[in-house]
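This is the structure I want to talk about, given as structure tokens.
A single protein chain has been omitted; all remaining protein chains appear in their positions.
Here is chain A:
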């Protein structure tokens, strides 16, 4: 995995952009492009639409350069702005009211476990089960897990991007973790238990 820009490096570029350095904004586009594109594709699976949206968001940032304020996490901020922009565009396109889409938008993600370093058959089985559980979670929970583990945001940032309060974001997270707890496929304890029984015979 390519190393991401650290938060302070992102902030420095943002600072330069606010002072009128167009190349700093260009560089932000360069380093965050894959993340933004990936995120956009989750919200609406249309390559050209996503690419146009990213361009529009950045041109807009340049247009309001003099009035933008400083931000804590540039990447999280850009994800949020792109999402708002895309949802607004989609509303206009489908002649819908903004409010109807702000909570009820689609989010398509396919979680696929990382099978490297897994040697045992039963562990693969376990991962398959977890995959099924994860992929059948409600869209908002999937979005949260995606932001947490793919985009690596913290709850503060996730709350901003998902337009939730910090506590609601954390509750949503707990809800999805409980889903796993309840449906945990085969626990290690059970395996140990079976192992012990087998040993007796």
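Basically, a residue touches a chain if its C-beta (ideal position, glycine included) is under 8 Å from a C-beta of that chain, and two chains touch if they have at least 3 such contacts; residues count from 1.
Going forward, contacts and distances are computed from a predicted model.
J.: Given the options "Phosphoribosylformylglycinamidine synthase subunit PurQ", "Branched-chain amino acid ABC transporter permease", "Ferric-dicitrate binding protein FerR (Iron transport regulator)" or "Spore coat protein CotJB", which would UniProt use as the protein name of the unshown chain?
T.: Looking only at the record, the undisplayed chain corresponds to "Ferric-dicitrate binding protein FerR (Iron transport regulator)".
J.: Could you tell me which of A:13, A:54 or A:162 touches the chain that is not displayed?
T.: Considering all chains, including the one not shown, the answer is A:54.
J.: Kindly note down the residues of chain A that lie in touch with the hidden chain.
T.: Counting over the whole complex, chain A touches the hidden chain at residues 1-3, 9, 19-23, 25-26, 29-31, 33-34, 37-38, 41, 51, 54-55, 58-59, 62-67, 109-114, 126-127, 130-131, 134, 145-146, 148-150, 152, 154-155, 173-174, 177, 180-181, 184, 187-189.
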